[in-house]
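Questions regarding the structure given below will be posed in turn.
Every protein chain but one is kept in place in this view of the complex.
And then chain A:
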Amino acid sequence: MQASDRFNINSQLEHLQAKYVGTGHADVNRFEWAVNIQRDSYASYIGHAPLLAFFAVAENESIGRVRYNFMQRMLLPCGKPPDRDQED
């Protein structure tokens, strides 16, 4: 990387994208966006104990189980990713 590149907008964006998970870019597709939102939501549910308790009451499961289920769902929150070849 040249010295002048360090300050151009693209490299700054790249830096942000590397540092903060979920920072968008011009070509972000619907799926990626949704996956990010979902993961953020699950992380927020896990972090807020009252919300987790609220879900646990609704599902009639223990809080520990609900937390584990949410963690598991962070892997593939929106199902399989779309086929890139078909999209093009």
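Everything that follows uses one rule, which is that contacts are C-beta pairs under 8 Å (C-beta built on N, C-alpha and C of every residue); 3 or more make two chains touch, one makes a residue touch a chain; residues count from 1.
Here, contacts and distances are computed from a predicted model.
Going by its UniProt record, the hidden chain of the complex is named "DNA damage-binding protein 1" among "DNA damage-binding protein 1", "Glutamine synthetase", "Serine/threonine-protein phosphatase 2A 55 kDa regulatory subunit B" or "Proteasome subunit alpha type".
Considering the whole complex, the residue from A:9, A:26 or A:58 that touches the absent chain is A:58. Mapped onto chain A, the interface with the missing chain covers residues 18, 20-22, 32, 35, 39-40, 42-44, 46-51, 53-54, 56-65, 68, 71, 74-76, 80-84.
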